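Take a look at the structure set out below.
Here the complex is missing a single protein chain, while all its other protein chains stay put.
For reference, chains read A, B and C in written order, and residue numbers begin at 1 within each chain.
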Amino acid sequence: MTELVATIKKFLFMPVLASEHGSDVDHFIIYVHLLMGVLFVGWFSYFLYTLFRFSAKKNPKADHLGVKSHASSYLEVVVAMVEIALLVGFAIPLWAKVVDEFPKESESTVIRITAQQFAWNSRYPGKDGVFGKQDIKLVDGSNPMGYDPQDAAGKDDIVPPLNDINVPVNKPVIIQLTSLDVIHSLSIHPFRICQDAIPGQKIPLHFLPNKEGRFMITCAQLCGNSHYFMRGYFTVLSQEAYDKWMGEKSASAGAAAGSFE
Amino acid sequence: MGDGHSKEDIKKHVKLYIGIFIALLVGTVVTVLAAYVDLGHKMNIALALLIASVKAFLVAGFFMHLTSEKKTIYTILACTVVFFIGLMALTVIAHFDVPTIAGSGH
Amino acid sequence: MQHTTQTAPHETSHAHEHHDLGFWRTYVFSTDHKVIGIQYAVTSLAFLFFGFCLMLMMRWQIAYPGQQIPVFGKLLEAILGETAKGGVMSPDLYNVFGAMHGTIMVFLAVVPLAFAGFGNYVVPLQIGAIDMTFPRLNMASYWTFFLGCVIMFFSFFIPGGAAQAGWTSYSPLATTIPTDGQTYWLIGMVLLITSSLLGAVNFIATIIQLRAPGMTWMRLPFFVWAQFVTAFLLLLAFPPLEAAGIMQLMDRVFHTSFFLPTGLMVGGQVADISGGGSPLLWQHLFWFLAHPEVYVLILPAIGIVSEIIACNTRKTLWGYRSLVYSALAIGFIAFIVWAHHMYLTGMGTKISAFFQTTTMIISIPSVIILTCLFITLWGGSIRFNTPMLFALAFLPMFGLGGLTGLPLGFSFADLHLHDTYYVIAHFHYIVAPGTIFALFAGVYYWYPKATGRMMNEFWGKVHFWVSFIAMNLIFQPMFAQGMAGMHRRMYDGGATYSGVLDPETGDVVGLPGFIISLNKGITHAAMLLALAQLPFIINFFYSMFKGKKVDDNPWKATTLEWQTPTPPPHGNFDKHIEVYRGPYDYSLPGAKDDFTPQTEPSHK
Partner (left out) sequence: MEVPYTSKPRPDTGLYNAKVGIWLFLASEVMLFGALFSSYILLRVNALEGTWPHGLLNIPIGTFNTAVLITSSITVVMAWASLKLGQFNRFKIYQGITILCALAFMVIKSVEYKDKFTHYQVWLKDGETIRGHIEVPGIEGKPWFMTHKKLEAMEAVDHITIHPDPKPHVASAGGEAPEAHKSENHGGAEEHAHEPRRIEKADIKRLSAFVPAHSTYFAIYFTLTALHALHVMGGALVMAYLWGPGSKMWKTDPERFTNRIEVSGLFWHFVDLVWIFLFPVLYLL
């Protein structure tokens, strides 16, 4: 089965896979497509056959009622059953896992990602593992996210350059996602994640990256005239490489955290 | 079935209409008074909406003759009410049912 | 017909009346449902064509980013100036065209054609009524629609151009764009919605009140049922969007914050607003309309296809009752699935489980409908004329579009597919080779009723085959693009997100080049599709004057619209109409012809 799935994925041009739940997504998509394929091929062959068999040339006199049995009802019931099975057996529990079962924050890489026209800001809590305090009252043009410059917890927060986000491999990632201006959407296909970034709301999402590499962030929601250009990079590093990167960034932390480009 | 619109019926109805008119005025005064009494925020809201619903029932039921309308009209309005409740309820529920990180209080 | 009471004197009297009205009242400010139907149809066909032209220019930009649009580029620059400098589309203009393609296709082309156009012309005829219940309201509905169209069209030429936040007009983007296009869009929408509401009231009242004697509910042609359900969808789903439109208009004009949250930044500055609004509120209200709206796009099409299939297989529709109940079920459930467009806005388990479930439930009646239509073919004597070819093609095309709705309906699969070209392919399979084909079928089918002449069969078949091939060449590759992760609404067709070399490892990051190169093929197929429309357009006008003349019932059909003179006069019927049987009595055993009109008494 797995082999079949792999072949189908190639055939469907699905992008590389770099997260744990991603393989569930792929399997699920492929099972649904198998169902669709069976239905389509079945009905389509029937369809072509009737066109051929019952053309006016071949069958000059129509039968008023046509099919008398109600066998098709069974087919409809079967379709419904398969849909219910997919729904109850897979779709709902898998979704629950994605939105409910968050890993412990202490064992994860926690990042705040804030979208803006047309770039991705990120912020790491630094050594203390705590983000600086935010207050809506402090929001202004020079401090768009309203971080409190006085707060001690915020002093060691790390703010890497725009559009460049790094995480270590095989460690859960928790992202707290929001936006400054309009709705954007954080879509990273190799991880099979996609989440709208909505101003005024902070939405958490999590996944486990299990493959090193450099992946692209796509903005999946129309956000203005440069929407098509809002790309970013999400890099999964080995733990060592990540620690090294983190070290470099921490050195310059205090300066960066308070101010925003 | 007579649809209750003969002259005799109408004369009877007129009395009913006047009764309802008075009930509506009383209802208005009661809502206003109730708003000045502190029953707790939630209770105040519930009471005000309850009175409004009673008034609405009186207007719709009698002034608009909905207590004795035809099936077609009932069907149309029943669908409307269902969809209206669906719109309101689902929107509000969706607002509260959002992913949260368990325990960390976000 | 032996049974009918003759009312010939009456005939002449209203023919007389007809003359008294003069040109303006007869053809322009007419209250006759047939004239209004044709007005709707012609206006919306023009917009269908216009919407397609916008898309052709966009497709050029997607396939050849930054290159001058051939032929039309200079023209575009001459008309629009800066945004089309050098005949190249700017990102702003791309967004304008995208938003307006969606808006025009949905609200100015397909709905007015399928619902108002065909509905107005055919429904009163099929139920044996002399007109709509409220003829003057009907006229008001058309002219409100027309005004809405004018405003939408005009908005292209104001500074900054038309709306550019997608047909979905999500706030805050739609609210904070500084140009006025969105304001025009909102005013236009309010007018279009008002027009639809008037139309919907009229349709429902007509079907409830004006059915001819003997025309019971279960004797209604399925097309009438489809229109009936559609009218309810419009009646009850549109008002929330009207409310939302008014609120967004308030946000734009009076600087309120219905859809704008506290602390919003606009252009790098904190917005000078009170805040406290909710961007998701707009989405709820928008999709509360827009999901039922998609069934508004498909139900009339299914109705048209059913009529044509019954007539051209020369047999009754299989499972008429299931069809009716399925249409009603779709109409009902359509109101509670809307948030499947919002799975990724941050949705918890319970509410997403609810919407996934209703989404799956609503696919069942669609399966039933398609199954019934497929089974109808069995045992038929199929005539492959042009309307039938389009109607037959509708079935697998709708099937393909519908089936690809299933993975989207699961939030978990939507994680990968949301807002990719997979979605674009999903719904275009339903609305383009689906609905548009059904509409073509309807045009070819009822054209002889409206004009007394046939459209040319040969050119009709050319139109069909080339369109059929081109449509599939356009939309099939989009599934692959979507699966590969290519997103919609990309000015450069996704080039920014493709084939970038990682500076360190040299690996390619992003979409494979092959996926991007498909864009070119799609664009060429779209041009082929455009070419394929030429025979249709010429055929349409040429046949009006030179087409083969036909009698009142050229297809030998059973429903009432074929029991009138051709074209039907003001007042529709020249005889008393009484209905004795169901709508599809074709090939009745023992009958003298292979069709038995609804007006034929049942006792032999």
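The rule is simple: contacts are C-beta pairs under 8 Å (C-beta built on N, C-alpha and C of every residue); 3 or more make two chains touch, one makes a residue touch a chain.
None of these values were measured; they are calculated from a predicted model.
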As a test of the contact rule: which chains in view would the missing one touch? B, C
Selected residue (touches chain absent from view) among C:L56, C:L192, C:L220 or C:L236: C:L236
Using the document's definition of touch, tell me which of C:S30, C:T43, C:S195 or C:S278 contacts the absent chain. C:S278
Selected residue (touches chain absent from view) among C:Q126, C:T256, C:S498 or C:Q563: C:T256
In the complete complex, the non-displayed chain touches which residues of chain C? 10, 14, 17, 130-135, 137, 197, 200-202, 204-205, 208-210, 235-240, 242-244, 246-247, 250, 254-258, 262, 272-274, 276-278, 281, 285, 288, 570-571
By the contact criterion defined above, which parts of chain B meet the unshown chain? Give residue numbers in ascending order. 3, 5, 7, 10-11, 13-14, 17-18, 20-21, 24-25, 28-29, 31-32, 35-39, 41, 44-45, 48-49, 51-52, 55-56, 59-60, 63-64, 70, 72-73, 76-77, 79-81, 83-84, 87-88, 91-92, 95
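Keep this in mind: only the chains that are shown with their structure count from here on.
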Pick out whichever of the two, A-C or B-C, is joined by more C-beta pairs in contact. A-C
When centres are defined as mean Cα positions, the distance from chain A to chain B in whole Å is 44
What is the distance, in whole Å, between the centres of chain A and chain C, each centre taken as the mean of its C-alpha atoms? 31
Check: chain A positions touching at least 2 other chains come out as 99-100, 201, 203
Each of the following residues of chain C touches two or more other chains, namely 278, 280, 346-349
Going by the contact rule at the top, pick out the chain C residues touching chain A in the complex. 90-92, 95, 164-166, 170, 172-173, 176-177, 261-266, 268-270, 275, 278-280, 313-316, 318, 344-349, 352-353, 356-357, 360, 363-364, 367-368, 370-371, 374-384, 392, 395-396, 399-400, 403-404, 406-407, 410-420, 480, 483-485, 487, 489-492, 494, 496-497, 500, 502, 504-505, 507, 509-512, 514-515, 585-589, 594
Per the touch rule, the chain A residues reaching chain C in their complex are 12-15, 24-26, 28-29, 32-33, 35-36, 39-40, 43-44, 46-47, 50-51, 54-56, 59-67, 72, 75-76, 79-80, 83-84, 86-87, 90-92, 94-96, 98-100, 116, 136, 139-141, 144, 146, 180-183, 185, 187, 189, 192-196, 198-201, 203, 213-216, 218-229, 231, 233
Would you tell me which residues of chain B are touching chain A in their complex? 98-102, 104, 106
